[in-house]
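Here the complex is missing a single protein chain, while all its other protein chains stay put.
Just so it is clear, A and B label the chains in written order, and each chain counts residues from 1 on its own.
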Amino acid sequence: MSQASVNKGQCLSQIVNDARLTRDNITLVGKSPAGLVGLFLAVGVVGIVLTLIGSQVVGIDHALAAYHVGVMGVLGICLGSLFWVMLSHVFAMTWNVALRRQFENVMRAMWLVLILMLPIMLIEVISHGVMFTWMDTHYVSSDPIYVHKSGYLNVPFFILRFAVYFGLWLLLIRKFWTWQREQDETGDRWLSNKARFTSSWGLLVFGITCAFAAFDWLMSLDYHFFSTMWGVYFFAGAAYSAMAVNILITRGLNAMGKMNGVVTVEHRHDQGKLLFAFTVFWAYIGFSQYFLIWYANIPEETSYMLARKVNYPNLTMALVLGHFCLPFLILLPRPVKRSGMLITIMAIWAVVIHFIDMYWIIRPMADAHLTYKGEEPLGMSVIWLDIAGVVGVVGIFAAVVVRNIFSGPLIPVNDPRLPGCLHHKNYV
Amino acid sequence: MSTINPDQINAQRLAGMRPSADRTDIDPALGDGSLVDDPAQQGPLVLNNRSFHDITEIVSGYSEKAPSWWWFHALGFAATVAAIAQIMILYLIITGVGVWGLNNQVDWAWDITNFVFWIGIGHAGTLISAILCLLKQQWRTAVNRAAEAMTIFAVICAGIFPGIHVGRVWFAWMLFPIPNSNMIWPNFRSPLLWDVFAVSTYATVSLLFWYMGMIPDFATFRDRAHLRLRQGKSKLVELRLPVPLPIPTIRLPWRGDLIRAYCFGFLSLGWRMSGRHWYRYEKAYLILAGISTPLVLSVHSIVSFDFATSVLPGWHTTIFPPYFVAGAVFGGFAMVLLLMIPLRALLPNFSDLLTLRHLENMAKILLVTGMMVGFAYSMEFFIAWYGGNTFEWDAFIYNRVTPSWVSERGAPYWWAYWAMISCNVISPQIFWFKKMRRSPLAIWIVGFFVTIGMWFERFVIIVTSLHRAFLPGEWHMFFPTPVDILTFVGSCGIFLTLFLLFIRFLPIFPISEIKNVLPGASPHDYHDDHGHDEAHSAEGAH
Partner (left out) sequence: MAKTTFETESGAKVFGLLAEFTNPHTLTEGAKKIRDAGFKKWDTHAPFPVHEMEESMGIVGKAIAPMMFVIGCAALFGAGGGYLLQWAININYEIIVQGKPASSAWEPFVPVTFELGILCTAFGALLAMLAFNGLPRHHHPLFSSDNFLRATDDGFFISIEAADDKFDPEETRKLLADAGATSIELIED
């Protein structure tokens, strides 16, 4: 027990005397978010307006697909942040305490994702399936594969699940955020234990809802296709992009002269390691899924891969190179992970490639629907619309996240593990 | 707006010196002192304020002192069981694979079940040493060496089964791309060939990793033996009988320490604890840890490819690779606990190094990985229905779940499926209770069930999928013969024999790594006499 009591004394002296924990360094007091929020909001509104124009000029399929890519991308970032928050709690991680608040700021934007999802749900349900062809009962009722699945893929159950997923996610987020704010104010260290216990079952809930949400909103776009790995694939991309966004936020705050000595090169190094780890994990999951489908060659699975590999060969290759090969080679050396500049570039790239990944999943379905309707598939010829849909969603999302960041201290100031985090160092 | 700078009172709360409003005391049931519920504090990794020298003494003692009675008895028993396996293998090679219960339909059964079972056991060792090393989980030091040893022994046991199941073992060289006069080359598109490369790479890399970790500890053993020789403290080798019979003790004309000095001197490669060497050593060790992590994922993924690349219902599912890996880690951790908990009671001072905190952490890992396999079971099930493939659905609902006495379509192997579910998914759930995950006995019992459950998982995947494939005309039951059973039991004997020899002769704890997590190991632990502006805490790297 002696070691524990030694730490008590050290902890006390460090916290009270630490020059790094000044109001100026760990809050954004006196700075107004208005400029940044306005900028992002403007970008977002322009994107949304362009998407709306596109829906009239090019077609509702394309506009909705582009918007869907954006929403699924930010959903992944939000869910990934929730995952990282729960993971830090459940492992009682010390090193990333100072980073956790930024994950929380991202995850708190989940309500926005819910609102952004609503138009998709409304349009799909009202028009009996634009992207979700299985909603078109007239078309699918003669399809025995659909009839078999209709117990799961039907509109009322689909809406119910939508409500359940968001209900559970928002509940978890609310719990964690309430406790965090309370700890900020009262310094009650036992709240960390509460968060830890909630995270343990929260991760279970997260795992299941995340997988089924991915089945519902991504896999069921092609309702013939199925893959047990799908939930894990979506999760891998989500955790990856959430880490990248966290790197971007902390780098941005460092650039504003905040969190000096609180988030250091050592934390950046570990963020880089995790970004690297999830590059590899995504590749592992992605390759395994592709490879097993390729090898076994069962029609209902293979046609899914074929539609992407043959119709979008450049996009597929971009994913292989950009989501794995390049980041793998670039992030491998230690100096890259410790370099502020390079890790920022790689984080931006990771967010971009995450959206390309969503695009690769969603976009070919719009073509499939056009082909089904007897129209010429557009491929990637109206790229401006694809970009507009994503930028619109991302702009609004970024505005909300920025507002969250400005709303309080930049680190959990009263977290009991903060002293350990301030002295974090990578020895090897 | 909240308080920004923690004031004096908050700082005291944080430091655990002032109770928070809603909670006035710490949970009194803190076991051996390694468990700390207070989030502001971290329990010690080694109990009883052990010094660097104490660690050397404790760990070297296991190897230097004469073993206790139980070790001889256990070794005798294990070696006898191992001999059974040798006899069975010899019988199989002489007679042919017909001595097993395989038939035309179920052409893989216990052999491949045992192979996957053992290779999975090994994965916990690599996970503990590599992944926990990368995650800076310092508590791994208590179990990593033993777990790495287990990896090697488990891979040895695993390697036996695919080796002998080919029937004509003297053609096993055809597995390797060796230039030969027939101009026959292996088929690199077959998952079975990938297995050859994956398992042999895994065995080799695990051995290198294990050995590299032991080099400094070998040097410790070497220097202790040298010192005793130089100081004239060593004795001649005595061959004592483990049983009290009136036979005089035989004295050999060599000093035991001379043998130790030679052997460990050879193995330690002249290691002299040099700062320059340590620098390269730590880097190289980290690289080994870094490559072992994807390796361990790849090995069990490739094992899962054996099944998942086929189109057999129950085998072809894309989640197999991560699901197999999670299952392997799950089963491996269970085996670590199964072996370490008894040792904790049997070996002196062992519980200072392997504390309740370590056991609790491992119990939590069992719970997590147990739920991961549970997640995979349910995904398989859901997709079997969602995929709309009748054969797939039947393979799950009738061949596995439905007992034959409930429905006439139910398959006779329902008990295997339910044994798997209850052992793997249900039994670890007791670890939701703090009391249970802090009780060595409860952990041991769950570890035992999980080991059984993981064997059944592989049996379920392999045999229930094979015994009823597409055409009812090819449906066959599988019945193990005594040779099947005795070979498996014997492989447990081989594993146990090797493990007992390991705990007798080699450093079972990583001496230098444990010293590195002791308080006082970091130069920043000393605050008294200098002008450091930052005061570092001993737990900085968590």
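One rule holds in what follows: a contact is a pair of C-beta atoms (placed from the backbone, for glycine too) under 8 Å apart; a residue touches a chain by one contact, two chains touch by 3 or more.
Values in this document were obtained by computation on a predicted structure and should not be read as measured data.
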Residue, one of B:Leu45, B:Leu75, B:Met88 or B:Leu295, that touches the chain absent here: B:Leu295
Hidden-chain contact residue, picked from the options B:Trp271, B:Phe350 or B:Phe478: B:Trp271
Absent-chain contact - pick from B:Val205, B:Ala419 or B:Met436: B:Val205
Absent-chain contact - pick from A:Tyr139, A:Trp177, A:Trp201 or A:Phe287: A:Phe287
Residues belonging to subunit B that touch the chain removed from view: 51-53, 56, 177, 183-191, 193-194, 197-198, 201, 204-205, 208-209, 211-212, 216, 219-220, 222-224, 226-227, 230-231, 269-284, 287-288, 291-292, 294-295, 298, 302, 305, 511-513, 515-516, 520-526, 530
Residue ranges of subunit A at the interface with the undisplayed chain: 287, 291, 294-295, 297, 425, 427
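Here is the rule we use: only the chains that are shown with their structure count from here on.
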Complex contacts: residues of subunit A adjacent to subunit B: 1-4, 6-16, 21-23, 26-27, 29, 92-95, 144-145, 148-149, 152, 181, 184-190, 192-193, 196, 204, 207-208, 211, 215, 226-232, 273, 280, 284-285, 288-289, 291-293, 295-298, 300, 408-409, 413-414, 416-420, 423-428
In the complex with subunit A, residue positions of subunit B that touch it: 1-6, 8-17, 20-23, 33, 36-44, 49, 134, 136, 282-283, 285-286, 294, 297, 301, 305, 308-311, 316-322, 371, 375-376, 378-380, 383, 386-388, 519, 534-542
